[in-house]
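The complex appears here without one of its protein chains, the remainder shown in place.
And now, chain A:
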Amino acid sequence: MPGKGDPAVRCFQIALILGNVVIACSGIALSAECIFFLSDQNGYYVLLYATGRDTIFAAAWIGLFTGFAFFCTSILGIYSIMKSKRKLLLAYILLMLFIWCFEVASSISAITQRDWFVPNLFLQQMLQIYQAPLPTYIPSTQDQIYIINGITNSWNNVMTTYQCCGVNGPQDWISYNSTFRAYNSDSQFPWPRQCCSQAGDGTIVDVNACIIGIPNYVYTQGCFDFIAGPLNRHAWGVAWFGFAILCWTFFVIAGAMFFYTQLEA
């Protein structure tokens, strides 16, 4: 059995402690990244909620808490390795495994849900729900009201902020039937007024030119890149960063298990 001053033991302890320091820092970084993602500055959550494919946000919530849990548990690990306390080390190993499983869930959910962001998904929601009239029976339809208001406001924000129209362009509004079309005539409102070029103070530059469809007076680019782009990047970050942390943590836990077996009671 190695002795106290044995360089091998010391090295191993140092290696495990450094490994835990890295896990602690990575855990905090993961939490921060997930908080940034969850703050959802552009209001994209309701767009995904309406399609039923909001698992990306669930993965981010899990990532937030596992990141913080990694931080706390690795501090416990550093202490127990330094003091060579068996019981604490066993607790550390079991806790780490528990958090490991949740982080695996978060990472796999994020990366598989990322595949769902195709243009038709957002196009269908936009055509069916944008500017739909609110249902009249209030208590039983809060969810529908939330979805309708959320999608309408989100799309208005995105079209105005990023100077885009529809998912692929203004042609989306005139190629498909939509709830918007049912309440707005094709000649006066081929597309919503938010698609019209706006001056700095928010006034439309020229409504008639926008209605006719002259390129400088209506936004001709689609909004898909501005919606799916951030969502894709955030999901990619949560998934792959989680994967990297887990790869590193695997070796730290394995090392801790080995160290535990070498400790005498």
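The working rule: a residue touches a chain if its C-beta (ideal position, glycine included) is under 8 Å from a C-beta of that chain, and two chains touch if they have at least 3 such contacts; residues count from 1.
Please note the rule applied: contacts and distances are computed from a predicted model.
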The complex's invisible chain, by UniProt name, from "Uroplakin-3a-like", "Ribosomal protein YMR-31", "ATP citrate synthase" or "Actin-related protein 5" = "Uroplakin-3a-like"
Note = The one of A:Q128, A:T141, A:T160 or A:Q198 in touch with the missing chain is A:Q128
Request  = Looking beyond the chains shown, say which of A:I28, A:I75 or A:A209 touches the absent one.
outcome  = A:A209
Query = Which of these touches the unseen chain: A:I35, A:C72 or A:A254?
reply = A:A254
Sites on chain A contacted by the missing partner chain, in the whole complex = 1, 3-4, 13, 51, 82-84, 93, 97, 100-101, 104, 107-108, 111-112, 114-116, 118, 120-121, 123-124, 127-128, 170-171, 174-178, 181, 185-188, 190, 205-206, 208-209, 212-216, 218, 220, 236, 239-240, 243, 246-247, 250, 253-254, 257, 260-261, 263-265
